[in-house]
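So, chain A:
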Amino acid sequence: MNEPWMMLIVACTVFLIGLMGVIFRKNLLIVLMSVELMLNAVNLSFVTFSKLHNSLEGHISVLFVMTVAAAESAVGLGLVIALFRTLKTADSDQIQILRD
Partner candidate 1 sequence: MDWSFLAFVIFATIAILGSLMVILQKTPVSSAFSLVLVFFSFAGLYALLGAHFIAALQILVYTGAIMVLFVFVIMLLGQDEKTTDIKDTSLLFKGVTTLGAIGLLSVFLRAVMGSKEIVAKGQYSEEKIKELGGNLQAISEVLFKDYVFHFELVSFLILGAIVATVALAKRKNTYSGEYHE
Partner candidate 2 sequence: MENSQQLTALLIWPMLGSILAWFIPKASQRIYSLFISIVQFALVIYVAYPVITQTGQGLEQTLPWLSDLGIQLSLKLDSTSVWFVLLSGFVSFVVLGMKGQWYRRNTRLFSSMAFFLIFSINAAFLSSNLIVFYLSYEAVFIPMILMVGIWGSSTKANSVFRFFLMSFFGSILMLVSIFYLSYLYFLKTGIFSANLNDLLKLSNENSPAMLWCFAGFFLAFAIKVPLFPFHGWLKEVYVNAPAPATIWMSAILSKLGVYGFIRFVGPLFPEAILSAQGILLALAAFSVIYAAFLAIQAKDPKALLSYSSISHLGFVMLGVFSMGASAKTSAIVLSVSHGLTSLVLFYLYDLIVKRKEDVSLEAYSGLAKKFPILFVCLFIGVLASVSLPGTFNFVGEFLVLIHAYPVSALCTILAGIGVIFGAVYMLKFYQKLGFGVSSDAQVAEVAEDISGFDLIVIVLILALIIYFGFQPSLFLGGMTNV
């Protein structure tokens, strides 16, 4: 069997790549995708730990995370659509009216 920490490294890397995407992509859709990436990475981490512990909690968690991810992306996309209606853009640079 592979060393589980290698799996974790993959998870962490993907997580951080997702984080980077959230931070520096301006297109809100890509930002949302990056969030999905982060959640996926977490899933991987859960499953790995679950395997390590001989436990099913991680698996169950993944199920819920998936659901949450779906729900979240639905709401997020709804928000993007609403924003697009008022501002005609999906660019995060355009939403800096509220500041200071």
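Heads up, the rule we're going with is that contacts are C-beta pairs under 8 Å (C-beta built on N, C-alpha and C of every residue); 3 or more make two chains touch, one makes a residue touch a chain; residues count from 1.
The set was built so that all candidates are chains of the complex that A comes from, given by their letters.
Note that the coordinates shown come from a computational prediction; the quantities given were computed from them, not determined experimentally.
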item: Direct contact with chain A in this complex, candidates 1 or 2; value: 1
item: Of all residues in chain A, those that touch candidate 1 in their complex; value: 1-10, 12-21, 23-27, 29-30, 32-34, 36-37, 40, 43-44, 47-57, 59-60, 62-64, 66-75, 77-82, 84-85, 90-91, 93
